[in-house]
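All protein chains of the complex are present and in place, except for one that has been dropped.
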Amino acid sequence: MAVVEIRGIRKYFDKVKAVDGIDLSIKKGEFLVILGPSGCGKTTLMRMIAGLERPTAGEIVIGDRVVNDLPPRARQIAMVFQSYALYPHMTVFNNIAFPLKAQKVPKRAMQEKVEWAASMLAIAQLLDRKPRQLSGGERQRVALARALVKEPTVLLLDEPLSNLDAKLRASARDELQRFQRHLGITTIFVTHDQVEAMGLGDRIVVMSGGKVRQIGTPQEVYHDSADTFVATFLGSPGMNLVERDNFLVGFRPEQFIPKEATKSQDNLKSLPFKVNRVEYLGAEQLVYGVIEGTIDDDSLILAKLSSELTLRIEVGQCYDFVVQQQQLRFFDKSTGQRIEPRPF
Amino acid sequence: MQETAATDVARSRDTSFHQHLTDREGVLGTLFLLPAILYIAVLVGIPFFLAIAFSMTDVTVGNTSLDFVGLENFRRIIRTPQFQRALINAFLFTLISQVIIIILANVLAVVLSQEFRGKWLARTLIILPWATPIALGTIGWLWFLDSKFSPIDWILQNVGLLGPGTLLGPGRHLNFLGREWLAMASVMTVYVWRLLPLSTVILMAGLTSIPEDLVDQGQVDGASFWRIHFQIKIPLVLPILYIALLFGLILTFGDMVVVFVLTRGGPVYYTQVLATWAYFKGIEGGSLAEGAAIALFLFPLLLAVAILILRTARRMEVT
Partner (left out) sequence: MAKFKRGLIRLLIYGVVLAFCLFSAFPFLVMLINTFKQDSDLYRPQNNPFIYNAPPTLDHLRLLFLETNYTKFLWNSFFVGVLVVIITLVVTIPAAYSLARLVGHWGERAGISMFLIYLVPPTLLFIPLFRMVVAFGLNDSVWSLVLVYPTISIPFSTWLLMGFFKSIPRDLEEAAMVDGYSRFMAFVKVIMPLSLSGVIAVVVFTFTLTLHEFIYALAFISSSDQRTISVGVPIELIRGDVFFWQSLLAAAVIVAIPVSIVYSLFLDRLIAGFTAGAVKG
């Protein structure tokens, strides 16, 4: 059952096409991630769902109603901004209670709900403080509590983790996901961080230039990327692309390993790989180099190897690296779209 | 500029010394500050103390001799009904006009932040009262409120509200400046008219500094326009509102021109304020000492109000 439907949504700012034709259907209880680089239109899309921008064309449907003409407060949504937007002059309690006050909820019910939201996010002891007295992580929880307290149909999150320290981000991600599963609330999460997207989303919508490139589960967008943009955007590092005749061949760095390290010897494509640089990252090493020989391509190729590998990789040497045939992906050279496998 | 002259000279002598001078923050800081401090010390500080001195002597316009009389002047003026009226009026006019201005400035600032056609023209028209020299604008009101030729009278007559047998009385003219309460109201109206643009500009400055996010969040949280305005925006611009209020208070309380031009303190002395009374007593009345004494009442009051407001505004800094 679709809770949110987006039909043919466009947003043009004079000549700039921020969002250029998007169709999307979000199921109840789903955690949907909208992923893309800065300027791809993801925040504009979210703002249109929230009602902070009016679409130039198209319809937005929330829970069976077309909401294009409705202001944010009539849409049964809650939103957490990247900056958290906590009201600096109000206490944490009043911040969380604010949506309830707007709905004229009676005092006792309001008290209960605020305490419920606060204890769910483990901030009950902070209710008397002001935002400037809180840490980044605490502020984020207050913002979430405020969003949840009115039990919205849809929860919108605009890069809520990007202001946190790197270490904090991982645990915040974990909490957020458990939280969402527990409450079963339909969530739309916008981010530019593909690791976050992969870790959190039930489905990922990959956007670029105002258009949707692919919608799918993390597995689908990673292993069955629809075009070169998705293939290179996802993965750290992204997919390697090699030009050949009139098409592109792609393989992921972790799939590109030395011949000596493979167990089976069938269905392998072997490529001579000259190493320029090795980056030791602890558990892994990133090997930078170029493909030699018949393939006339100077692009930088990366291989991601475990540091546990017995074989020592030396700079300046040439090795036989292999990829499994079924792992190769083929893309059209001009459009970037995925095409059928062919001899290579 | 003194500092460039000094550094130019220094440069011609020794480049390393020049480097040092423009880098030594202590020296630079003091040099930068010096002209301002000198200016104020000589042209504000000295006259200020002189004024205090005058108020305690018997100096007049005529004779230049100074005899110390202590607080005699103060004692004398406090007892006069004109002074008492002037003091009351100063407070009354200032407070009432400021309250009205703050309310109207709020409305105007909200309206002017919206987009609409002809906004530029509207802004120019609304700024007109502030752009006119006070004396000249007040002269305009002198005509507007004239006892014989006022256009307001004319409109009211033709609408049937003024004249024999009508609501506003048998007379054909309201005589705005000749009747006690009307004259006071007129003075206050001119104050409001003149200062509304300034307070609005200050308030708009405050409103534009509120982060967009907070307003968006308010909308998403379900607040209506007015709730956002009163529960989010106003508390955040309260420090600015206080500053606007402070400016208004200062400019109105110490104002001399409007009353001087509009009513000369009349009818009788019913619209006299401290500043005009000080002028009349001191210059036209000839008693410089008394004039100074009256004017001295202005300062402590203004100081107290200013300190109060600045302290409150500081305490309200939320970010």
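To keep things simple, chains are lettered A and B as they appear, and every chain counts its residues starting from 1.
Note that in this section a residue touches a chain if its C-beta (ideal position, glycine included) is under 8 Å from a C-beta of that chain, and two chains touch if they have at least 3 such contacts.
Nothing here was measured: the structure is a model prediction, and the numbers come from that model.
Participant: Considering the complete complex, identify which of B:F83, B:W193 or B:Y269 is in touch with the unshown chain.
Facilitator: Reading the full complex, the residue touching the unseen chain is B:W193.
Participant: Which listed residue, B:M56, B:I77, B:I101 or B:I134, touches the chain dropped from view?
Facilitator: Of all options in B:M56, B:I77, B:I101 or B:I134, contact with the hidden chain holds for B:I134.
Participant: Which of these, B:I126, B:V215 or B:I234, touches the one chain of the complex that we don't see?
Facilitator: B:I126
Participant: Where does chain B touch the missing chain, residue by residue?
Facilitator: 1, 3, 7, 19, 22-23, 25-26, 28-33, 35-37, 39-40, 43-44, 46-48, 50-51, 54, 104, 107-108, 111-112, 114, 116, 120, 122-137, 139-141, 143-144, 148-149, 151, 153-154, 172-173, 193, 196-197, 201-202, 204-206, 208-209, 239-240, 243, 250, 254, 256-257, 260-261, 274-275, 278-279, 282-283, 288, 291-292, 295-296, 298-299, 302-303, 306-307, 310
The definition used in the following text is that only the chains that are shown with their structure count from here on.
Participant: Between chain A and chain B, what's the gap in Å when you average each chain's C-alpha atoms?
Facilitator: 56
Participant: With touch defined as at the start, can you tell me which chain B residues reach chain A in the complex?
Facilitator: These residues of chain B touch chain A: 211, 213-214, 216-224, 227, 231-232, 235-236, 318-319.
Participant: Which residues of chain A touch chain B in their complex?
Facilitator: The touching residues are 50-52, 71-73, 77-79, 81, 83, 85, 87-89, 98-99, 101-103, 130, 132, 146, 150.
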